[in-house]
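The complex is shown incomplete by one protein chain, all other protein chains being positioned as in the whole.
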Amino acid sequence: MAKKETMTINMGPQHPSTHGVLQLVLELDGETVVNAVPHVGFLHRGVEKLAENRSYHRALPLTDRLDYLAPMSNNLGYVLAVEKLLGITDQIPERAKVVRVMMAEITRIKSHLVWLATHALDIGAMTVFLYCFREREAIMDMYEKLSGARMTSNYFRVGGLSLDLPEGFENDVLEFIDAMPGHLNTYEGLLTGNKIWQKRTIGVAKISAEDAIDIGLTGPALRASGVDWDLRRDNPYSGYEDYDFKVITRDGCDTFDRYTARLDEMRESCKIIRQALDKLQPGPILADEPSVCLPAKKDVVNSIEGLIHQFKIITEGFKPEEGEIYQGVEAPKGELGYYMVSDGTANPFRMKVRPPSFVNLQALPQMIEGSMIADVVAAIGTLDIVLGEIDR
Amino acid sequence: MIKEFIQGLSITAKHLLPGHTTTVEYPKQKLEIAERFRGLHRLVPDHDREKCVACGLCPTVCPAKCITVEAGEDENGVKYPKVYQIDMLRCIFCGYCVEACPVEAIEMTGEYELASYKREDFCFTKERLLK
Partner (left out) sequence: MPEMLSLSNDPILFLSVMVAKILVVFIVVVLIVAYATYAERKIIGRMQTRLGPTMTGPLGLLQPIADGLKLFFKEDIIPAQSSKFAFILAPMMILVPAFITVAVIPFGDFITVGGYLVPLHITDLNVGILYILAMAGLGVYGIVLAGWASNNKYSLIGGIRSAAQMVSYELAAGLSMIAVFMLSETLSLRGIVDAQAGSVLNWYIFSQPLAFCLFVITSLAEINRTPFDLPEAETELVSGFCTEYSSMKYALFFMAEYANMIVVSAITATLFLGGPAGPFAGPINLLLKIFFFMFLFIWIRATFPRVRYDQLMFMGWKVFLPLALLNIVITGAVIVF
């Protein structure tokens, strides 16, 4: 018998389907993957360290750049963490909370759209890619209208929001969520029933519930393995307990079920957004906490107190008491956690980010060992990783 | 199985019909810019000079440390920025400078076509920002 030799192949960091700069060292036996080792760190920018040299306020834009496909979810996690550190969680006005939830859910749809687009493209269905980006464009427009930027929104503030909703924004959102289920059906028409799509996804990249929990998978990847766990329901924040929504779970543990779970999650998000729109009442958007929040612009321009207040907050920042907290939010990709330590100064002593993609990526070798090369790209796609968040 | 294939084909065929393209032919057509768009900065003029009083808040708050302000005093003893410069290569367009300014002297415009061949072109001095 001939000696069995394996071939080692570098997949990435320059490869169209590794979603950025992930490098996978694959050991192949023919087309079968014997061993896979992911290498990360090509996009490391030192976000956590940078935050230590910035005031809490000025560290916020850094979080936009973690998971750049879902900036508002990152912002939300950060501001909630800082608010918890300051102990002002209860003082956030209702309107700010509702807008936060609404935008977080819009962001979830935005992120899932990119996931579906690239996942389908990796498997060869390139039309879905462009359809998804068409809808994502509508969300980008909303982002632009609301915050002024299409990607790095930097919209939430510690204590509330930076700006109120622009005129007509509710209508845009309503129009979007009215149209979205139809679009979802279009994607499903192209993929769900398609025999080739089913063949490529059913039973591919399986991970059992026990393994998923052991590894620490979160988000849709965990729920598609049958674990009913969603921070929005099980550890609510920003008023999620007042919304009526289903946590989508599946038992298939495979790529197909993760796909349907995410699609249904988008439908649920539309429902949450609709409820949020109903809840939206006029009111303040910033907590009444002068030591933390900037004064309103008209006070700054017109009154000397406002001016001093503005100077004080911007030059000195706010100083949470010494302590440490952890705040997790259910970001589109899983549990995004911020662990903040304060030493009583205006800069965080330590900001540790628990990025969902980083933890989820650990499941990759287990998912693909023994499968074909083509399944590797399917598995990377189904985990929905973003390297900006993994490498930080 | 065949039914689903045909369903897929009909979806793509439907999009072949006119009226489904969403392309904006960029240099010829442009997207409408939202009012709040965070593009190139502009120093707001006030009569014959800039409104800025060189208070130094925007360089303080800027997370990218890209604003340089040097205060000076004119013949009437009014503070004004002798040097006001933004390094657009470092700017992350976060909008904090606008938020921080106590006299509304800086704002962000819808200008986003900032590409250039020379590094110097990204150094936006007071004169350029006032335009």
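Letters are used for the chains, namely A and B, taken in the order the chains are written, and counting of residues starts over at 1 for each.
The criterion applied here is as follows: a contact is a pair of C-beta atoms (placed from the backbone, for glycine too) under 8 Å apart; a residue touches a chain by one contact, two chains touch by 3 or more.
These numbers come from a predicted model, not from an experiment.
The chain we do not see here touches A, B in the full complex. When the omitted chain is restored, the residue from A:196, A:213, A:247 or A:301 that touches it is A:196.
Which of A:67, A:254, A:268 or A:375 touches the hidden chain is settled by the complete complex: it is A:375.
The chain not shown here is touched by just one of A:35, A:127 or A:235, and that residue is A:127.
Residues of chain A that touch the chain left out of view are 7, 9, 15-17, 28, 31, 120-127, 129-131, 134, 190-191, 194, 196-197, 199-200, 372-377.
Residues 5, 8-9, 11-13, 15-16, 20-23, 25 are the ones on chain B that touch the missing chain.
To be clear about the criterion, only the chains that are shown with their structure count from here on.
Centre to centre, using the average C-alpha position, chain A and chain B are separated by 25 Å. Considering their complex, residues 1, 3-5, 7-8, 11-12, 15, 22, 33-38, 55, 57, 60-61, 63, 92-96, 99-100, 102-104, 108 of chain B touch chain A.
Contact residues on chain A toward chain B in their complex (touch as defined above): 54, 57-59, 61-62, 127, 134, 137, 141, 144-149, 152, 154, 162-163, 166, 186, 189-190, 193-195, 294, 297, 300-301, 307, 310-311, 314-315.
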